[in-house]
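Only a single protein chain was left out; the remaining protein chains are all shown in position.
Right after this comes chain A.
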Amino acid sequence: MKGSEKMSHVYDIVIIGGGPAGLSAGLYGSRSKLDVLVIEKEKFGGQAATTAELENYPGSIENCTGPALTERMKKQAEEFGTTFVKDEIVDVDFTGDIKIVKGRKEEYHARTVIIATGAEYRMAGFKNERELRGRGVSYCATCDADFFEGLDVAVIGGGDSAITEALHLTKYAESVTIIHRRDTLRAAKSLQEKAFNHPKIKFIWDTVVEEAKGDEILESLVLRNVKTGEVSELAVNGVFVFVGLDPKSEIFRGKVEMDEKGYIITDRSMRTNVEGVFAAGDVTQKTLRQVITAAADGAVAAIAAEEYINEKFGK
């Protein structure tokens, strides 16, 4: 290892990921007077910051957009003394008492690490999905919705995210067609009701998207009915994909225990199988991936990290 002078600073907690789990862990850690660093590679707030309305986060009745809520979370952690840095973590070494987290810009040392890297939207798997990404194929309605003012768009999926984002899109798009591979929605009943009653929303049931067509930008989708096998084409300018999540845990493979899908396994104190390493939020194995469960995990992980530090380092 190079740069021994850098060893001089050892954080109590280094948190990898600046979404709700990481921000909440930062808040709880700093409030316990620990020296806490949150590292984020892209944008603080994580997936929540790209969500239009977070109407299911307790207390977020007014100004409950994802960016507004996560900005408040960050500010709150900052006020308690959390340090923030932008860097992309490329490797970790959890074998010693002092954990090493290697970023593109710098190497960080810590007594404990909380992995809060989250999850990202899964690709639907149709032909040309990758090629037309950012050219009509999108995974973030908040980011791209206003672009489609007066245009026709489709949404793939039937869960909470798909329906929430479809409703958001109606503010801009001329029409929103929800394409779902089953004949019922998984989304919360209240969302379903709003969607069924919305004049701009249409549904295509029992159908999957086979291919996106277009010359450099999306022009139409090739659809296949899974029950009848019938193939049809739908002209749209945009398609928003919300078919599930994949954990962002690749760099931790072989370093902490995870399940076959790559979700990190923790106990109820958010401890991984490695001493001093915790995980929180969407990257962990759990039944409900929401802002509130991520924030809760972050709080639990930070307090568990504090206990570990007290025992291990007598701090």
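By definition in this document, contacts are C-beta pairs under 8 Å (C-beta built on N, C-alpha and C of every residue); 3 or more make two chains touch, one makes a residue touch a chain; residues count from 1.
Heads up, the rule we're going with is that contacts and distances are computed from a predicted model.
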Task: Missing subunit (named according to UniProt) among the choices "Dipeptide ABC transporter ATP-binding protein", "Thioredoxin", "Alkaline phosphatase" or "Acyl carrier protein" - done: "Thioredoxin"
Task: Hidden-chain contact residue, picked from the options A:91, A:106 or A:146 - done: A:146
Task: Identified contact with the non-displayed chain, of A:135, A:213 or A:286 - done: A:135
- [ ] Sort through A:62, A:216 or A:250 and give me the one touching the missing partner chain.
- [x] A:216
TODO: Could you list which residues of chain A touch the chain missing from the display?
DONE: 41-43, 49, 67, 88, 133-136, 138, 142-147, 149, 216-218, 237-238
